[in-house]
Structures are given as C-alpha cells and as structure tokens.
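Yeah, one chain of the complex is gone here, protein chain that is, but the others are all in their spots.
Coming up: chain A.
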Amino acid sequence: MGDRYHSVFDIIGPIMVGPSSSHTAGAARIGKVVRKIFGTLPEKVTIYLYESFAKTYQGHGTDIALIGGLLDDEPDDPRLPQSLERAKALGIDVQFIPTDEVAEHPNSAKIVLEKGQQKLEVLGCSIGGGNIQISEVNGFKIKMQANQPTILIVHQDLHGAIAKVATVLAEQGINIATMMVSRKAKGDEAIMVIEVDEKEIDASIEKMLEIPMIHQASFFQS
C-alpha cells in the first residue's frame, strides 16, 4: 500500500475551524482558490452544491466556509464563522442552490463569481482531509490540487503563447514542475495551469500580462 501521509503534521493537524475537515476546511480552501483566480472581490456569488455538499452544507458550515474562502480567509481564520454576515456587510449578493445532480465527486460545488462584465465559473471538490481539487474553470476541464504554487493563465490559442510564457519563467529563474494546457477550440480561448517550485513570482506575472495573447494570469499557493 502506498503511503498517503508523509508528515507528522498530516496527523497532528491541520489547524482549522470545525466541524469537518472535508466539509469545512476543504470548502474554505476551494473558496480561497476561486477568489485568487478571480483576483478581486465579486459583487455576486452563486454557489451550486452537489450530493453530500447539497445535503449537509448548513450543518457542516460548508456555506460559511466557501464564503469565508472567497473573502480570502484561511481554513483556520477565527473570523470564518461570521463570513456570511461579513459578505452581506460588503454588499455581496450571495446565493446557494442545492441541486439533485450527480457530480464526479460527492463533495462538489460550482462557484459562479460576477463583477460587472467579469464572470468566473469554477467547479471544485473536497477530496478528504482538507485536500481539494479544482476540476473545471470557465468550462475548461482541468485537474488542479492547489497544494503547490500554481499559475493559471487564460490566453488565446495562438502559436508561440506557451513558448512566451515559458520564456518569462525561464528568465525569472522559475522552475516549472508540471504544466497542463487546454483549449475550447482551435484559435479560441485556452488555459494553462502551471505548477512551479518558487513562491516569489509577482514579477513573472506582470511580464506575462504584457504579452498580447495573454488575457489573464493569476497565482496562488496554499
């Protein structure tokens, strides 16, 4: 049997707001990653909940945790339990829609963020012990666990886009650990998910945004 747990802090930890590592801590982490991708505070949040999330989200504080994450709270932020009130005070319109639909994972949520013309749709699942996976961004199927520093880029599917991004990273001394590219159709909008080893990459993101075919670049780490 493969070892799934490596660190003593996988067992004595994480530190988190209760009551459930999968339904609370994982949900907060999903919210936080979605916020990082969106890059700013949304005006409107619509959250579709699936299966176990749909059935027990209130009792487990999954709703509170997801919104806390969207407000940039860590799973151990003591303000997390007041996230719904805080979102209201910030004028954010929040709506939860439990659905009967079957999802690929029992603990799944589709989060739709809106601000003016800007819109983002992300599907996230909580896969256990506070670990998460992002499976879809704006209709792109991806697989992202967000436990390594990650760059997410939305770009035009044109020749040279990937090379230019790779060049920026090379020039800044950033090492690519894994990379995944996906597109809607030839020449259409495309997405890059790049896991890197370094944590200081603000300069690289700025340089990438200067490239004309790059629409959006965000960075996050947990």
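By definition in this document, a residue touches a chain if its C-beta (ideal position, glycine included) is under 8 Å from a C-beta of that chain, and two chains touch if they have at least 3 such contacts; residues count from 1.
The criterion applied here is as follows: contacts and distances are computed from a predicted model.
Asks: Which of the following is the UniProt-recorded protein name of the chain this complex doesn't show: "TRAP transporter small permease protein", "L-serine dehydratase", "Protein-arginine kinase" or "Glucose-1-phosphate adenylyltransferase"?
Replies: "L-serine dehydratase"
Asks: For the chain that's not shown, point to the residue among A:A25, A:I67, A:I151 or A:I191 touching it.
Replies: Touching the chain that is not displayed is residue A:A25.
Asks: Which of A:G31, A:G61, A:G124 or A:P149 sits in contact with the chain that's absent?
Replies: Only one of A:G31, A:G61, A:G124 or A:P149 touches the chain omitted from view, namely A:G61.
Asks: For a quick check of understanding: of A:P78, A:G91 or A:G116, which residue touches the chain that isn't displayed?
Replies: Checking the options A:P78, A:G91 or A:G116, the one contacting the hidden chain is A:P78.
Asks: Touching the hidden chain in the full complex, which residues of chain A are there? Just list them.
Replies: That gives, for chain A, the contact residues 1, 3-21, 24-25, 52, 55-56, 58-61, 64, 76, 78, 80-81, 128-130.
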